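Every protein chain but one is kept in place in this view of the complex.
Think of it as A, B and C in the order they're written, each chain with its own count starting at 1.
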Amino acid sequence: MDIEGHRDHLAARIRLGMVGGGQDAFIGAVHRIAARLDDAYVLVAGALSSTPERARRSGHDLGLAEDRIYADFAEMAEREAARPDGIEAVAIVTPNHLHADIAVAFLARGIHVICDKPLAASLAEGRRIADAVADSGRVFALTHTYAGYPMVRHARQLVADGSLGRIRVVRADYAQDWLAEPLETSGHKQAGWRTDPARAGSGGSIGDIGTHAFHLVRFVSGLRVTALAADLASFVEGRRVDDNAHVLLRLEDGARGVLTASQVAVGNENSLRLEVYGTKGGLTWQQEDPNRLVFTPLGEPARILTRNGAGGVAAAQRLTRVPAGHPEGYLEAFANLYGEAAVAIRAARGGPSPDPASCFPTVDDGLEGLAFIEACVASSRRDAGWVSL
Amino acid sequence: MDIEGHRDHLAARIRLGMVGGGQDAFIGAVHRIAARLDDAYVLVAGALSSTPERARRSGHDLGLAEDRIYADFAEMAEREAARPDGIEAVAIVTPNHLHADIAVAFLARGIHVICDKPLAASLAEGRRIADAVADSGRVFALTHTYAGYPMVRHARQLVADGSLGRIRVVRADYAQDWLAEPLETSGHKQAGWRTDPARAGSGGSIGDIGTHAFHLVRFVSGLRVTALAADLASFVEGRRVDDNAHVLLRLEDGARGVLTASQVAVGNENSLRLEVYGTKGGLTWQQEDPNRLVFTPLGEPARILTRNGAGGVAAAQRLTRVPAGHPEGYLEAFANLYGEAAVAIRAARGGPSPDPASCFPTVDDGLEGLAFIEACVASSRRDAGWVSL
Amino acid sequence: MDIEGHRDHLAARIRLGMVGGGQDAFIGAVHRIAARLDDAYVLVAGALSSTPERARRSGHDLGLAEDRIYADFAEMAEREAARPDGIEAVAIVTPNHLHADIAVAFLARGIHVICDKPLAASLAEGRRIADAVADSGRVFALTHTYAGYPMVRHARQLVADGSLGRIRVVRADYAQDWLAEPLETSGHKQAGWRTDPARAGSGGSIGDIGTHAFHLVRFVSGLRVTALAADLASFVEGRRVDDNAHVLLRLEDGARGVLTASQVAVGNENSLRLEVYGTKGGLTWQQEDPNRLVFTPLGEPARILTRNGAGGVAAAQRLTRVPAGHPEGYLEAFANLYGEAAVAIRAARGGPSPDPASCFPTVDDGLEGLAFIEACVASSRRDAGWVSL
Partner (left out) sequence: MDIEGHRDHLAARIRLGMVGGGQDAFIGAVHRIAARLDDAYVLVAGALSSTPERARRSGHDLGLAEDRIYADFAEMAEREAARPDGIEAVAIVTPNHLHADIAVAFLARGIHVICDKPLAASLAEGRRIADAVADSGRVFALTHTYAGYPMVRHARQLVADGSLGRIRVVRADYAQDWLAEPLETSGHKQAGWRTDPARAGSGGSIGDIGTHAFHLVRFVSGLRVTALAADLASFVEGRRVDDNAHVLLRLEDGARGVLTASQVAVGNENSLRLEVYGTKGGLTWQQEDPNRLVFTPLGEPARILTRNGAGGVAAAQRLTRVPAGHPEGYLEAFANLYGEAAVAIRAARGGPSPDPASCFPTVDDGLEGLAFIEACVASSRRDAGWVSL
């Protein structure tokens, strides 16, 4: 809730625009939810697609005002910069090869940028962005999501405060299986651009997910990679980029590492794992079990550290919203009930009927629950005698 | 994302009020995040505290208009009902003993209600609410959160479609440890009202968390509990309600069950587990690992079903927002980066400086990532020769 | 290895007989392996079946001398007691209803008894055994296996040394699924006697596995159960004993408990779990993951204690044979290689050919391994240059 604490009043919400993220896109919706979660942003403008008709429809879906729906990011940058109520920040959620032009256009007009990863399709384009950031003095945030997990912050803190001693070995593995077959030849939009060097850049799995693993190594260990030796492979016939990567790492201060990325590892959904070993301790974290971090001080039993649990550190706790033991998806579960209720409420307005699968708890469930509580109390008072409901 | 699909435009957002949930409250903030997540509601009014000064400060924090901040829920119900832009729905997040009066007040004015669980402090009060719901014809949603988890819906679907055969045994365990000591005597607000029969009702652990377990049994098995025998205990000296509950259940169709709830089970944060066994199969689900459901058809190996993974069912998928393998907390991780960026952006406006612990990825991280990708590709082209960074 | 340490020389091996455990039996073979494992016993006599022909064949299989194969346990007791090299101890591995007569016969002749659980088919018969034990002064061991796990001993030690404080809650669950269907009507020998009240006693699941859970509660908590309330059920049509049991427990010093046993819980093989919660800490142990014990001191992170690992206690370590991190099945894996090699060696003697599935590692595997090591060293010396094998 800390983050909520930073907001004083609604007027303080940041006016946000978005480039990309129209209908059929994936990561755009994730950015919008993230922006809404703590009520720190309000989406007011968008160039959600370069196809005018799709841009328009996508903008309507999101409730944007007619005059703030754009098909062209350059026009959007120009017009928004000119409005007194223009956007203060823009989220860039297009394929990688477009990041540089877009980022530069908005930064040049003094607009802060939140950009999906990787930074760009090439290092050269990335440098253009970096220059524009430097010239503009604007905020530039790159969404390496995993850096946002509280237990990743806890891990980083353990390294930073010396709990692991000098780091010797770092290992990061990111395994998926969604590209185990040639999905890109079947018209799958995500697979299409992510395996196209012209849009994704030269890296396939190494760019799409290896770069996440790489950032995690940097972020938690605090060490720079000084040299690497990489064995990339394309297992799916006809694929134009790597779909599997095995990389040896050498890091500052003599540490060694291995980083792997695979999009053909059948049975893995988003299995990102990090292991860091130092002279005084070791830690492991897995994205699919994000609320726990296992930390072992040398010569002692392993400790299971949890989000907001005993042994917590401020660096992690400031980023949590729910108590220990509630997985962070607790909020989504909660939101699902609000969502189903919203549909029912709109139906009462005359809107469409709820999905037959809708089944949020209602007053009847509440009555049953109360009858249950009272029956338990009554039974217990009678020494666990049976009570009918 | 399904839920997002139900919304046509901003005008369709439901105007929401809230009673309770002011500064220092816990569940109110959870309700607000849940309401925001899919952008289906907009919070416009609140009686966030019965203390006028706290109500005012809490309302300001949330950006409510001055004239829609109330200290009295009855006044709020009356005035909001009279406004053309008045609230359509209210979220009730007060202690249990206040639910009935509040719910009745709003329902009587045709305002939909979303209410935290348990329904009320007594069955009698619950019936008053039920009557008001029936008279008003309004939507009444009770936030038994666990019903909102996609894999709970999947479990429910497996029972409903006969995959488990006839249900024989149901077990639900909810274990916490936050009340292992007499926290209520130390001024802890949550512990205070939750162990006070006047505010919480006659049940302690059985009312606070046992009722969640009970709802889960009902929700997934579809069976009514017909009789129970309960052994409640108060282990902490001076505690006025139970802090541990062991309950035998008899259900429709001859099924048997055990339900336990404990708030003194040291080492458990929010360990809610459900097991359902039928003639043809069995399933287990745990709230602390919510994205997985283990289902075993009789005589076959266990299968790990995942949120949005292979073998998914529509009843669960319609409630998911991120791909399989991303724990739902992925959205919170994402939101954390947006949150830190927001603070940086406000600092650029002249707002307060970011927390020194803020460390969202920036363009420099992006450059390192691109250098990494290009180094990998270069190394791989040289047969995994070393490349310096 | 501690146990090995107790043995001074081969002459010290205890001469053991066995009653029951002939061909087709299950637990007899387990007893024999257990007796051999530390070389403390030598099996020299047996009444392995009450059917003379089966007794003979079973005795031959086990290499017993012709004159020490019996079909009648009473005759065996008499003759063995008369021999100067007669058995010192007997293992009783028959169905429950035979335990009492057999045990009394051997104890009366001064022969120590190791008996499978439960003690007998009824409390009355059990008392007969207890009297015979008292009269004879002989050792009587009852194989509640789970008391033999090192981490169960560690758990017991934690309770005994006060690490958990005063015990409040104990829970033990034992779930299986092998009797989810009416296996006893298909001629299945184990299912036959275990569901026959005349041979198993009045308890079904509660006697077969619930009694294990009960012993574990006693053994670890050190508390006596003072009262119980049990809800037993027979779900499979025609079954004559319970196949599911839910039991509320009250223990000494005000502790409460729940014990469950099920043989119809589809998806469970031998899922025995124990949870103990006290004023200062809590612990959980699961038989299917026996090398780990999770212990949480109040207000601290959970600690993963392992067999022979950091934080070990003598009470557990004295019963271990392999280092931490090697599951105890490591010995069986090792024995499997010895077993396959034995078949190959016997084939060299002229015995039958090995099973085609036999595939123990040989010298060729060894050469490949050495080539691998040397290639690694050579590659590393050339800065991780590729080396062909």
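Everything below uses one rule, namely that contacts are C-beta pairs under 8 Å (C-beta built on N, C-alpha and C of every residue); 3 or more make two chains touch, one makes a residue touch a chain.
These numbers were taken from a predicted model, which means no experiment stands behind them.
Put simply, the missing chain touches A, B, C once the whole complex is considered.
Here the missing chain is touched by one residue of A:A108, A:A160, A:L248 or A:V313, and it is A:L248. Checked against the full complex, the candidates C:S49, C:T94 or C:T143 give a single residue touching the omitted chain, namely C:T143. Among A:D177, A:D208 or A:E340, only A:D177 touches the chain left out of the display.
Summary of contacts with the chain left out: across B:I69, B:L232, B:L248 or B:V276, the touching residue is B:L248. The hidden chain makes contact, of the residues C:G162, C:G254, C:G299 or C:P323, with C:P323. Contact between chain A and the absent chain runs through residues 164, 168-169, 171, 175, 177, 180-181, 229, 231, 233, 235, 244, 246, 248, 250, 254, 256-258, 260, 262, 264-268, 275, 277-284, 294-298, 302, 383-384, 386. Looking at chain B, the residues touching the absent chain are 229, 248, 294, 299-306, 309-311, 384.
One rule holds for everything that comes next: only the chains that are shown with their structure count from here on.
When chain centres are set by their Cα atoms, the one at the greatest distance from chain B is C. Averaging Cα coordinates per chain and for the whole protein, the chain whose average falls nearest the overall one is B.
A straight line joining the Cα centres of chain B and chain C is 44 Å long.
In whole angstrom, the spacing between the mean C-alpha positions of chain A and chain B is 21.
Taking the mean of the C-alpha atoms as each chain's centre, chain A and chain C sit 48 Å apart.
Touching two or more other chains at once are residues 229, 248, 294, 302, 384 of chain C.
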